[in-house]
Structure formats: C-alpha cells, structure tokens
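Okay, handing you the structure first.
One protein chain omitted, others in place.
Right, subunit A next:
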Amino acid sequence: CVAIAGADYCVIAADTRMSTGYNILTRDYSKICKLADKCVMASSGFQADVRALQKQLAARHLIYQHQHNKQMSCPAMAQLLSNTLYYKRFFPYYSFNVLGGLDNEGKGCVFTYDAVGSYEKVGYSSQGSGSTLIMPFLDNQLKSPSPLLLPAQDAVTPLVEAEAIDLVKTVFASASERDIYTGDKLELVIINAAGIRREYMELRKD
C-alpha cells in the first residue's frame, strides 16, 4: 500500500490481491478502510489481524464520537492507532499500516507505521511486499531536500492531485511487473475537501 499527501488532498492506494505463499486466494480484496470522515487506513500483512485492527479502531471511533460529538481528526486517529498497536507489543498485530487523510486545517497528511506502533508523519510512504520496489522511486520523485535545510520545507508534495494519482498508478504498474504479490487491481482512495472518492485501475494478473 502507498499513500501520498498533498497540499489539500491525500491519495491512499493498495492493490486488491490476497495471496498465501505462491498462491492467490482472491483477486478482489480491499485493504483500505475508512476510519473517519477524513481519515483512511491501508494495511498490508496478515489480513485477519488487519481486519481485527480495523474493527477495534472503528469501535473506539464510535466511542469518541459519542463522547465528543464529532469525528476524530487524522492526527488523533494516528495516535490512537499507534497506541492500539503498542498495546499488543508482546503479541503484535501482524499489520503494516499507512494512515492518510486531511488534518484539521485541510492539509494532506500521511502517517506510516511498523507492526508495533512506531509512527511518523511523512509526506509519502509505502508498506508491504512491493514497498522495496516502490519506496526508492517515491523517494526519487517526491523527496524534499534535507529537513535540516532552512527555510523549513514542507513534507507535503507540491504536486497537483491529478499528478499524484498518476504517479501512484505508475508506481503500482511498475511494482506489479516484478513483485509476485502485487497485481490484479489497484484501488485508489482520494480524500480532499469535497469528500472521499474511489478509483480503480487494472493491473497485471500474473
């Protein structure tokens, strides 16, 4: 799964292939889950753990809504996810997550996690089997100059929404060529001020 944050949008994408070993279990499984109005999570790894994690977060979000009368913001959900993962530090969720959405000001934000909850706010990220192929390419295209440089550069990419979507599609098409676990169909979720929309793209089936 991949996520890219822009100035006023966020793109989260994941392929729809579920596999075990050298076999494909299904070509049509969604790894993306909407947690809140402006917050979407994509996860790769052991899908049963991913599903359990999604349900946990959804239940906690409902409690939050009852208590605060509003939806959770993306940074709040990011912290919640981190805490939920670390709670099972000694029997982890085998789930590699990427959280994307809009923060309170409407700017795109992406948070990337490891299996036990270590997280960081970044401008783009990828997790899962294809990430070794995808991450270097994203670094080449999107990496901002060193954070030590002054004036402080924003982590979000200056790309326009359409360009970012194009980049994601290219990146997955490339990963499908060489990674056996990536392919079938690409599911893209784009969050912007207007709301959330989904797009699909066919990938190599082999």
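Here is the rule we go by: a contact is a pair of C-beta atoms (placed from the backbone, for glycine too) under 8 Å apart; a residue touches a chain by one contact, two chains touch by 3 or more; residues count from 1.
Simple rule for what comes next: contacts and distances are computed from a predicted model.
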item	value
Omitted chain, identified by the protein name its UniProt record gives, among "Tctex1 domain containing 4", "Zinc finger protein 511", "TAF1A polymerase" or "Proteasome subunit alpha type"	"Proteasome subunit alpha type"
Candidates A:25, A:48 or A:62 - the one touching the absent chain	A:62
Residues of subunit A (touch criterion as defined above) contacting the omitted chain	55, 59, 62-63, 66
